[in-house]
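Removed from the display is one protein chain of the complex; every other protein chain stays in position.
We just call them A, B and C in the order they show up, numbering each chain from 1.
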Amino acid sequence: MPWRLLKFALNPNHSEPRFFPPETPLKERYDMVIIGGGGHGLACAYYLAREHGVTNVAVLEQGYLGGGNTGRNTTIVRSNYLTPEGVQFYDASLKLFEDLAEDFDLNIFYSNRGHYTLAHTDSAMRTMRWRAEVNKHFGIDSEVVDRSHIAANVPDMDLDCGGDAPVLGALWHAPGAVARHDAVAWGYGRGAYQRGVEIHQKTRVTGIKVDDGKVRGVSTSRGDIACDKVISMVAGSSPRITSMVGLETPIEIYPLQACVTEPVKPFLDTIIVSGSLHAYVSQSSRGELVMGASVDPNVLHSTRSSFDFVEELADKMLDLFPFTGRLRVMRQWAGMSDITPDFAPIMGKTPIEGFYLDAGWGTWGFKATPISGKTMAWTAVNDRNHELIEPFRLERFADFVQVGERGAASVGH
Amino acid sequence: MKLIPLPDLGPRPRSEFDYGGELRRPPMGADTALWAAYVFNRQGAPGLLREWWYHRPTGAWYLFERDTLADRFIRHIPVQDIQYELPSADPAV
Amino acid sequence: MPMLTLTEHPLPLWLVLGADSPACIRDSGLPLPEVMRTAALANGFLARTGREEFLFATVQPPEPIGAHCWRYRRDDHVLALRGSGWRRVMAQVCHMDLTSFAASDWLFVSAAGISVWLFGLEDGLLIGCDPSLGNYLQHTLSEIVADLAHTTSQH
Partner (left out) sequence: MSCRLPIQPFEWLDRHQRVRFTLEGRGFEGYPGDCVSSALWASGQRLLGRSFKYHRPRGLLSLANHDINALYENADDTHIRGDVTPISAGLQLSATNTPGGLWHDRMRWLGRLSPMLRVGFYYKAFHSPRRLFPFWEGVIRRAAGLGKVNTAWRRQVTPKWYTHCEVLVIGAGPAGMQAALHAAEGGARVILVDENPHIGGSLDYAWVHDSEAASIRVQLKQAIKAHPGIQVMTGTVAGGWYADQWIPLCTPDGIAKTRAGTMIVASGLLEQPAVFHNNDLPGVMLASGAQRLVARYAVQPCRRALLLVANDEGYRAALDMVAAGVELVAVADLGDPDARSALADELRSEGVPVFARHMIHEAEGSDGVTGAVIAPRIADGQLDLSASRRFACDGILMSVGWAPAAHLLYQAGGKLGYDERIGQIVPRELPDGVYAAGRVNGVFALADQLQDARRAAADALAVLAGHTPKGDPLRWRSRDCHSADWPIAEHPKGKNFVDMDEDLQLRDLLDAAAEGFDNIELIKRFSTVGMGPSQGKHANMNAIRVLARTLGQTIDQTGSTTARPFYHPQRLDHLAGRRFRVHQRSALHEQHVAAGAMFMEAGHWQRPDYYGSPAEREDQIRAEVRAVRNGLGIIDVSTLGKIEVLGPDAARLLDAVYTMRMTNVKQGMTRYALSVDETGVIVDDGIVGRLGADRFYVTTTTSHAAASYRQLGRYTAEWGLNVRILNRTGQLAAMNLAGPHSRRLLATLTDLDLSEDAFPYLGIREAEVAGIPARLMRVGFVGELGYEIHVPYTCAAELWQRLMADGDDYGIRPFGVEAQRRLRLEKGHIIVGQDSDGLTTPYEAGMPWSVHLKKPFFVGRQTLEVLQPRTARQLVGFALPTNYTGPELCECLLVIADGNIRGRVTSVSYSPTLGHLIGLAMIDKPLAGIDQPLPIRTTDGRIVEARQVATPFYDPEGLRQRADLQLAEAV
C-alpha cells in the first residue's frame, strides 16, 4: 500500500493542508484578475505563479470551484483533431496532462484508455482518414482501423448497431484518455493557492471598468477591485462578461447534456464516440457509464435537463451495447457550451487593452485545460498572443478566416 | 419537453420543430468590417431573443421572442413586422 | 367497436393551392371549410390545410383557374386505423391528446418521428404520410397493433 496511506494510519490526528483558502476579504488592487474558478481559470493562475512569478492575482468564481463546465463534461482528453493548429494545440495539452499528477502530487486518475471515433457511413470514413493523416503528420498516434480492430478491443459492442447504419470502421487514437475532472481543477487550485494566489468563491463579477480603451478594474458582488489586466475564462458565461466591455463575439450558448448510470464492475475500457449517432460513452473509474451526445438543438442559458435527451441517448447506447438495457441511469445534468462558428476557441488579446478572452470552448474545453491555462498566462504577462493560440484570435472572424475544424463538421467529443 | 405556443395550432412540443436561430437582418451597403460583424457575431448573452422556428408537420416558419435564460416564449412575432425589401433586382437581362 | 385493424387505404389525393384557390373552389360550387377543418364531398372529403391550400380526397378535383392557382397530384401513403383501442396505438407514437379527436377532424402532427396528417373516422382515423415514408409508418404501426392485440388477448 502506498506509503502516504500508511502516514494517515500512523498519526490519526494528522490533518491534510487546505486545498483552497478560507474566505478572506477582497484586496483593493491586484495585478491580475481571473474571472472564472473552473479548470481554465485555476490553471492560468497556477502557471502565472509557477512560470511567471506573478502571484498578486485574484481568481473570482461566482459559484464554487469547478462548478461550471469543468464539473459537467465528458472528461475525455484527446488530440485527434483535424487542423494543424488544432492538433498542435490539443497535443500540447495532452502532454501537459500526462505530467499533472506528478506536478500536483495529486492523483487525477489520468487513465489512458484509447479513443474510438466510429464511422457509420463512407463520408464519415473519409473524415476519419483526413484526421488520421493530419494527426500522423504531427506525430500523433491516430489511425483509421477496420471492424476487426474494434471487435478485438471492444468485443461486446454490436458493430451492426441493431442492423441499422452498421459501423464501417473508426479512427483509433491510442493516446485518448479520461481524467477525474474535479481533481484537475482542485490540483490547479491548490497549486495556485500554495504559491500565494487568492481564490474567492461566491464572488460574482457584475461589471468591468474600462476607460479610453484600457481596463481599470472590476466590480463584484463583494466589492470593487482595481487592476490593469482581466482574463475572462468563464466558458458558458462568456457573452455576459464580453458585453460588460462592449465586445461583440460570435459565441452562442447551447446546453450540453450528459448522464451516468449506477456504478457497475468494469466491462468497458476504451472511450467510444460515434460521429453519426452523435453519442459517446466511457466507464469512469468509479464504475459509472458516463454518456452524452451533441449539444441541444437551440440556444439556452440553463443547465436544466430534458427527458428526450436521455431517451434518444438510451436508444443509441442500446444499438452499440444491447446488454446495457438493464443498467439504470442514476443522474442526468447539463453544462453550457459556448459554441463558435468554426468549432474552435476564441483566445488571447482583444481590442480592449488589458482584457484577455479565453472562450468558445463548446464541447472541447476540458481537454484544453492545461494548455489554455499555460498559453493565457503567457499571453497576459507578455501582452502578446502565444504562438499556439494565435490562430484562435477573435479578429479571425473580421478577416473571414475561420479555423478549419469546421471542415469535418461532425461533432467530436 | 418544451411547448411552443403556435398562434394558430396551439401549443406543440419542441420535437416538432427545427431551430432557425437568431433573427438577423443583413445591413445593405455595409463596409467589410460591419458586414463581417453581421455575418459572424451573435447576441450571445442571456435575454430576450427573436428567433425562427420551423414547424415540420405543417412546413411553416414561425417567429418568437423568447427569454433565453428562463426558456419562456414571450410572444409570437407576425412575419410582416420583420420583412425587408430585397435590393431591386434589375429586370431579366 | 370491432377488433383493432390497420389497413392500407389508398386515396386519390390532389393539392390545390395559390392566392386564387379559395375563389376557384367557391366558383366550382364546393364547400369552403375553415383552415384546418374538413368538408364532406360527394365521394370523399376536402381538407383546408392552409389559408390558400386545400387537399382534395376525391377522384375529380376542381380545375385550377386563375394565374395564382395550381393543382398537384399527391401520392401520400394512407392507412386506416380502426377498432377498439385505436387511441392506445396512437398513444405509442403521437404526443397529441386524441381523446376528443372525432370524425372529420383534421390534424397535422408528428408521429413515430415523421410528419403525418390525421383525418377522423367514426371508429378510428386515417393517417397519411409522404409516400417514401409509407413503408416505415405501416411497418411501425403494424408492429404496435400486433403487440397490443397480443397483450389484450393475454389479459
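Definition applied: a contact is a pair of C-beta atoms (placed from the backbone, for glycine too) under 8 Å apart; a residue touches a chain by one contact, two chains touch by 3 or more.
Just so you know, these numbers come straight off a predicted model, no measurement behind them.
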Across the complex, visible chains touched by the hidden chain are A, B, C
Checked against the full complex, the residue among A:G196, A:G223 or A:P266 that touches the missing chain is A:P266
Absent-chain interface residues of chain A come out as 1-2, 4-6, 8-9, 12, 15-22, 63-67, 71, 84, 101-102, 105-112, 120-123, 126-127, 129-130, 132-134, 136-137, 143-144, 156, 162, 164-165, 180, 182-183, 186, 201-202, 261-267, 285-287, 304-307, 310-311, 314-315, 317-318, 322-333, 341-342, 400, 402, 404, 406-409
Where chain B meets the left-out chain, the residues are 1-3, 11, 18, 20, 26, 28, 30, 32, 35-36, 38-40, 52, 54, 59-61, 71, 79-80, 82-93
Contacts from chain C to the absent chain lie at residues 15, 17-19, 52, 67-68, 70, 72-75, 88, 91-97, 99, 112-114, 130-136, 140, 143-144, 147
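Assume only the chains that are shown with their structure count from here on.
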Separation of the C-alpha centres, chain A versus chain C, in whole Å, is 49
Residues of chain C that touch at least two other chains are none
Where chain B touches two or more other chains at once, the residues are 1, 15
So, in the complex, the side of chain A touching chain B is made of residues 238-240, 242-243, 248-253, 297-302, 304, 306-308, 341, 397-400
Interface with chain A, chain B side, in the complex: residues 1-2, 14-15, 18-19, 21-22, 33, 36-37, 39-46, 49, 51, 68-71
Residue positions on chain B within touch of chain C in the complex are 1, 8-9, 12-13, 15-16, 56-58
